[in-house]
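As you look at this complex, bear in mind that one protein chain is not there, while each of the others sits in place.
Read from first to last, the chains carry the letters A, B and C; within each, the first residue is number 1.
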Amino acid sequence: MIKVLFFARLREQLSTDSLQIQLSDNMTTDTIRQQLAETDTLWAKVMSADNLLVAVNQEVTDWTQQINDGDEVAFFPPVTGG
Amino acid sequence: MIKVLFFARLREQLSTDSLQIQLSDNMTTDTIRQQLAETDTLWAKVMSADNLLVAVNQEVTDWTQQINDGDEVAFFPPVTGG
Amino acid sequence: MIKVQQSDFVVADEYRYLANDNQDGAVVTFVGKVRDFNEGIDVQGLSLEHYPGMTEKVLNDIEKKAREHWPLNKVTIIHRFGDLTLGEQIVFIGVTSPHRKAAFAACEFLIDFLKTQAPFWKKELTSEGSVWLDAKNSDDDASQQWQEKLND
Partner (left out) sequence: MIKVQQSDFVVADEYRYLANDNQDGAVVTFVGKVRDFNEGIDVQGLSLEHYPGMTEKVLNDIEKKAREHWPLNKVTIIHRFGDLTLGEQIVFIGVTSPHRKAAFAACEFLIDFLKTQAPFWKKELTSEGSVWLDAKNSDDDASQQWQEKLND
């Protein structure tokens, strides 16, 4: 299983802070993004945002990273702390 | 009268923190420096230091500044505060 | 020392810890506060969300990076989350070094990188409702400039 997390504006727009998905063959950060985008038009819109960021196991990465079972994948907008 | 002040290393080397001198015609910061340098070999050495600074009425200036009666003239080495 | 916390911090306590070593000639601190306006709109407060676990990891990485570039002794990074009202303290960065240039540069580097890399998100409570902040280009520029400067 893969744990997927959503933060800030995304979490609010999707009314979801986390969910679990099954690992599939050759799964990447982009595969997960596309899979989630297929949920409905809302998810399609949110998951296609230009500035969407993704972290795997708490490290920001790009859309080609391979996913392994047990990974924690997080989607969020650009950060605005400090 | 002109009030002349000495600070830090200069004050110690000359064993003098202040003195009064008479205003003379066309007196400049450089005139005062030369006049003081004539006191003896110690003063000659101290007043000819390359990095000697001078302030008139508490403002750093160069060696051409005209002196007026009542001015406060201070000699000191480069500053090292902070 | 890195702390991510809901509660407020006390600058006097942080300063006491930082200023305790005779090898240091310089202590530089930065405090970021909730300001009463942003881009022309009245701000009444902030709600700060973060990604627990990742936040601490990123802050540790940033501290490590700063220590690679400057001779630092103590480094303190504190960032709050949760609801904050007007004028409240959000973030504390404190750095000590034998040299003032190093302390200034590292302190500014730490807050610039925190702003673009640490997973915090601000939602502003304004007179027109509550709004998630957009990332600022000026913040990206600031951390970009460090990258260029430090890779020279």
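By definition in this document, a contact is a pair of C-beta atoms (placed from the backbone, for glycine too) under 8 Å apart; a residue touches a chain by one contact, two chains touch by 3 or more.
Not measured: the values here are computed from a predicted model.
Novice: List the neighbours, among the chains on screen, of the chain that has been left out.
Specialist: By the stated touch criterion, the chain not on view contacts B, C.
Novice: Given the full complex, what residues of chain C touch the hidden partner chain?
Specialist: Residues in contact with the chain left out: 11-12, 15, 19, 21-37, 86-87, 89, 98, 100-101, 103-104, 107-108, 111, 138, 142.
Novice: Considering the whole complex, not just the chains shown, which residues of chain B touch the missing one?
Specialist: Here the touching residues of chain B are 5, 7-9, 11-12, 51, 55, 58-60, 74, 76-82.
In this section, only the chains that are shown with their structure count from here on.
Novice: Based on which chains touch which, is the overall arrangement a line, ring, star, complete graph, or other?
Specialist: Looks like something else, not a line, ring, star or complete graph.
Novice: Take the average of all CA coordinates in chain A, do the same for chain C, and state the distance between these two points in whole angstrom.
Specialist: Chain centres of chain A and chain C, defined by C-alpha means, are spaced 26 Å apart.
Novice: I'd like to verify one number: the distance from the centre of chain A to the centre of chain B, where each centre is the average of its C-alpha atoms, in whole angstrom.
Specialist: Distance between chain centres, rounded to whole Å: 73 Å.
Novice: Report the inter-chain centroid distance for chain B and chain C in whole angstrom, where each centroid is the mean of the CA atoms.
Specialist: The computed centroid separation for chain B versus chain C comes out at 49 Å.
Novice: For chain B, what residues touch not just one other chain but two or more?
Specialist: none
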